[in-house]
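Note that one protein chain of the assembly has been removed; the remaining protein chains are unaltered in position.
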Amino acid sequence: MVVLVIFSYAFIIYLDLMPLYRKKLWRDFGVNMALTLLTFAIAFLISLDVAIPSPVNPIKSLIISILGK
Amino acid sequence: MFSFFRKKEEKKAKTENQSVLSASLKLTNSVEANIKLFKDIFTNDDTLIVRNFQNKYLKAAACCVIYIDGMVNTEVINENIIQPILGGNLKEEISDGNLLEELQYKVIASSDVKEAANINDLVESAINGDTVLLVEGYKQALIVSTKGWQTRPIDEPLAERVVRGPREGFVESLIINLSLIRRKIKNPDLKFQFKELGSSTKTKICLCYIEGVAPEKVLQELIHRLDNIEIDGIMDSGYIQELIKDAPLSPLETVASTERPDNVAGKLLEGRIAIVVDGSPFVLTLPFLFVEYFHADEDYYNDSLFTTVSRTLRMIGTFAAIFLPAIYVSLTTFHQEMIPTPLLLSITAARQGTPFPTILEAVIMGFLFEILRETGTRMPAPIGQTVVIVGALVLGGAAIEARFISAPMVIVSGLTGITALLTVKFKSFPIILRLLLLFLAFLMGFYGIIFGLIGLVIYFMQMRSYGVPYLLGTTAFDENNIKDTVTRTPWRQVHFHPRLPVVENHESDHRK
Amino acid sequence: MIKEMITSKQGVYLLILFMIGSNLFMGLAPVAKSDAWIAALVGMLMALPIIFIYARLLSLFKGRDIFDILNLVFGNVLGKIVALAYIWYPLHLGAMVIRDLGEFFNTVAMPETPMLLPMLFMGFLSIWAVMAGVEVLGRCSKIFFPIVVIIMFVTTLLVIPYLNFAHLKPVMYDGIGPVLNSAFDIFSFPLAETVLFLAVFSALKTDKSIYRVYYSGLFIFAAIGVLLTLRNILVLGGDIVSVVNFPLYVEVSRINIGEFIQRIEVSVATTFVITDFIKVSVCLYVTCIGISKLFGLNNYRSIVVQTGLLMVLLAYIMYENIMDMIYFAFEIYAYYALPFQVILPVIILVIAEIRIRAGQLQTGKRY
Partner (left out) sequence: MKSTSKILSVILILANTLFLAGCWNYREIDTLRFVAGIAIDKSETGDQYLLTVETVDIKNGGESIMNSNTMTVAGDTLLDAKKNMDSISGKKLYFAHTRIAVLSQDVAKEGAVKVIDWLARNAELREDIEVLVSQESTAKEILETGSKTDQIISFELDKVLKNQKTIANAPEKELWTLINDLGGSGISAVLPLVSLKKVNSRTLPSVTGTAVFKKDKLVGFLNVDDTRDLLFIQNKVDGGSLVQNGEGDNAGTKVSLKILENRTKLKPIEKDGNLEISIEIKTTVAIDEIEGTENYIDEPGRLRLEKSAEESMKKSLENVVQEVQTKYNSDIFGFGAKVKADMPGTWKEIETLWGGKFKDLKVSVHPELTIKNSAAFSQPLRIGD
């Protein structure tokens, strides 16, 4: 799985990021790079079976505390 | 990427080379020298015929015709060029003046005579089957149109036979083809624009369109694409068809081809543009929309109800040809609960003891059918039939008997193959799509097929044929009310041929 | 580059398919049991004013999307901060919708297939569609809408023998409380989610008023929604509707006409996948537009792939299980979405109106 994720990301980066780099769209490249790193981190952790805390949980507890349920 | 650059450079070098050649060579006053010039250009070409002759009365009129054997009508050369110059009393007829001009105006009996001095032009017209007439003492030469070669008689096209409708088909000659079109549409707005393609073959092509009906944007786009073609030779309109396609890798066409003049004329009236290519009996028309795959020429000559029925059948057939194997596979390997119990039991019974998984069976059978089809097409007709019969009956029967392939699979693939032949205009599209859907069905059953279907819709929706949405007319609730799609509106309700629905041009009707 | 355009008809279809999304399949207002259809009607009524606000915003700033509007109304800095909300919300919403699909596959359709697979497929299709642009999306909806309507219509015809009008009675047995509660759910689950179209309808090519597009979408959806909810109740009864996870699917699985037309629940699953796809695509589109406007990117297309992947992965890690999902969807979501759906739009509109009156604001022109 891990190998697969890395392989896929290499592929995605080659096809998705490289054109931006070549076209010298630095802003696009930067934002895309950041997003890629983010998703790669998540995908990598998932493939390692690491439990990632859900971003929904804080929302849930916040709303419960507001509503006072 | 790199190969693209290389090609461009190559081409540049070639054109430069040619221009150098033409600059250094010029006609002189002497016929002898000029003949030598031609012979130099056509070294090792024994089809070049040079014939010197002189007028009986006027010695100054020493001429020479140069032409290429086989490309010309020798009768025309004999009777209309050589005879008058040889035998006529030129001394009386020609008061002194420009001999060349006098010959052109008074002697040569041909409809098309031009004066030219450029060696390139001369060589080109000789290649095209014209005759070059050199006259002693002149730096110019005359080009007399003497084109004439054997052509096939106008025949009924084999691939597009109709029961009802005109039986003439295009031939390999550009001019004859144009005449076939012109005979159908006697409208001065019908325009013919010539172009030349192919750096070696110099193939003549002709764009036909009705001015004011054909959308300007499409025409410009077409000319733009034609101008961008870089190729050394065009053997058939198929080359151009592929070169000016919208999506080069797509299995779907955006340019149609036909052998029938009535078809082309109809499309011209609808506002499409036709491309006639010299040497090819297949004329291209564009833009080409998806619905046209399901149209046949006869549809326009039979009554509209029947047309609607048969078009619907073709659509269902195509749908079956694409989806049947995938549906069968997903039913029998994922959604067994969806099969009615008795059917399920009989399929199970038929599958007992067969060695291959269903998905593999489907692929194998699809492959086998394509092989049979290909053999059947390539073989001469009588052998082809035998091949198909042996293949289908003997192989199929034996495979079931030997429990090699399950019987339902044979039924499904047979049905698939036959329905695929309902619309022969499709080439690779059903085969590719069928495999893709089989794969998706293999992954996720029906849901895979649904995903595939959504993907297909996206693909179709982003596709355009020369700016016209590809699925135009097939979607329900369409903004443009088009009268010739799945259904065909009866002729009495349409006074014009249904126009190509390019929205920008829809209003401008030149006949108003 | 030519500005992409969608026609008003396409806009309406898009709106309807978006609202059908996953929620019709999961059942509207299960809490209200046999009164769910009343709740649906009440929800529609509740949505009328808020939809007016959205349409008003769009017609004030023609041809501008929500992110432009935020910039204009709040200024550059504050506008970008608020814009973050409208980047997160569609991202989260899209992830929720993808997750719905995943759960459906995991529990009903293909229990042994890992959930990530259909989710990835859905993400991939949406990425493709968004890449192709909103125009393609609009034209896709034009072909999907009749498919969905036909399937709904045919299945409705087929369940006629199973209708039991006794299931409707008694009306409002548990009082008005649950009805209002579920009406609020319906308001926030599909209806007010159309706030996202503030970013889509900037591409609307229409001389007709934006109100008309919004309201015809709402009313057609209301008709479909109420009809299907009624159908669910009439066939299954309110009690069952409130306990099964995918009532529409269960309902259609009851169909058995002459032992031949039976087990056709795949047909409704088709509509589920299709409408889910439209909803995810719209969410993805809005997110991408938002991010690209936030950072001033050249083209939103350069980040579609990664945003789509992020959405899928977010969907994957969002909940532990389907119970979690149902809890969030029916207990938390309505309150969570309130700021995005109601509070912020109202604030934006009020400030915009004030500033326009004061002449401080140049409203956009159609281009």
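Letters are used for the chains, namely A, B and C, taken in the order the chains are written, and counting of residues starts over at 1 for each.
Here is the rule we go by: a contact is a pair of C-beta atoms (placed from the backbone, for glycine too) under 8 Å apart; a residue touches a chain by one contact, two chains touch by 3 or more.
Every value quoted in this text rests on a predicted model; they were computed, and no experiment measured them.
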Query: For the chain left off this view, which of B:Ala159, B:Ala349 or B:Ile371 is in contact with it?
result: B:Ala349
Task: Write the list of subunit B residues that the hidden chain touches.
output: 247, 249, 332-334, 336-337, 341, 344-354, 357-359, 403, 439, 442-445
Query: Which subunit C residues touch the hidden chain?
result: 107-108, 110-114, 117, 120-121, 124, 127-128, 131-132, 166, 169-171, 173, 236-237, 239-240, 250, 253-254, 256, 263, 301, 305
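Here is the rule we use: only the chains that are shown with their structure count from here on.
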- prompt: Which whole number of Å gives the spacing of the CA centres of subunit A and subunit C?
  reply: 24
Message: Nearest whole angstrom, what separates the Cα centre of subunit A from the Cα centre of subunit B?
response: 50
Query: Which residues of subunit A touch subunit C in their complex?
result: 12, 16, 20, 25, 27-32, 35-36, 38-39, 42-43, 46, 52, 54-56, 59-60, 63-64, 66-67
Field: Complex contacts: residues of subunit B adjacent to subunit C
entry: 334-335, 337-338, 340, 443-447, 450-451, 454-455, 457-458, 461-462, 469, 471, 475-479
Message: If we count contacts the way the header does, which residues on subunit C are in touch with subunit B in the complex?
response: 7, 9, 105, 109-110, 113, 117-118, 121-122, 125, 128-129, 132-133, 136, 139-140, 142-146, 259-260, 262-264, 266, 269-270, 273-274, 277
